[in-house]
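Missing here is one protein chain; the remaining ones are kept as they sit in the complex.
And then chain A:
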Amino acid sequence: MTTDPRPHGVATAYRWEMEKLAALLRVRLTAVACFLAPFGLVAALRLQDAVPADTLFGRWTHFSGFATPMVVLVFTGQWALPLLTCLVAGDIFASEDRYDTWKTILTRSCTRLGVFWGKAFAGMTFAVLVVVLLALGSLAAGVLVIGARPLVSLSGTLIPPGPAAGLVLESWATAVPPTLGFTAMGLLFSVATRNGPAGILGPSAVGLVMQLLSFVNGVDVLRHLLLTTPYGSWHGLMSAHPYYAPLLWGGLVSAVYLAGCLAAGYLLLRRRSFDEG
């Protein structure tokens, strides 16, 4: 264990995992839906006078197409992104248990460490892909269907179309760290439970509990430690006087969840015995 002469085969494992993912109908459908669903939302919004006024930027959905990706970010950041990313991450280890294929993949040219990182990186690649597709899909839907009028910032100032597009993409980029955190949580659930549905739904349940906790008054400290809080760290970007402290803190919190879940997942996998199967 200490000095394994073989290379770990992370790259091989990663390529293999990506090929398997690309062949899965569930993965393809999710990717297509992430890009196209915002068009459906915008079409539904255009058909009615009502606006989602209880969501940030909701009042401006008929006014500026740049409000659309922001509304979608607020909607998905709270519950959909953890679920979407765990569609892959939550099942990526458990599927080997389901098909009883652990022994096969470990006797190939990959070590346990190689397989772990190959799967972890594949899960994280999918997480980033989901965020990118949702961002581009909702930005395209807003601009094409509603139009590229200036965006009204959270301070009431008008942001011209060019900078608005940039700020929208930057805001979406801030959703990547917490989504990677939930991805790592999905990987951990997948290793620990050896059960696909548990791995897929577990982190979403944790996310919902975190959201409930964030509504508890008087515990501001706790709120700063939750993995759902960084999903709001873009607020500072959309202000007339931008502030970045929540962004930096959110990145740090996400990194701790990511590292913690990955470390725990790897330790569990390393201690597992695959002889009995």
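Convention: contacts are C-beta pairs under 8 Å (C-beta built on N, C-alpha and C of every residue); 3 or more make two chains touch, one makes a residue touch a chain; residues count from 1.
The working rule: contacts and distances are computed from a predicted model.
A.B. asks: Could you tell me which of "Probable oxaloacetate decarboxylase gamma chain", "C-type cytochrome", "3-oxoadipate CoA-transferase subunit B" or "Lipoprotein" is the UniProt name of the chain missing from the displayed complex?
C.D. replies: Answer from the UniProt record of the missing subunit chain: "Lipoprotein".
A.B. asks: Quick one: say which of A:154, A:173 or A:201 touches the chain that got left out.
C.D. replies: In the full complex, the listed residue that touches the missing chain is A:154.
A.B. asks: Can you list, in ascending order, the chain A residues touching the missing chain?
C.D. replies: The missing chain touches chain A at positions 1-2, 51, 53-54, 56-57, 59-60, 62-63, 152, 154-158, 214-218, 220-221, 223-225, 229, 232-233, 235-236, 238-240, 243-249, 252-253, 256, 259-260, 263-264, 266-267.
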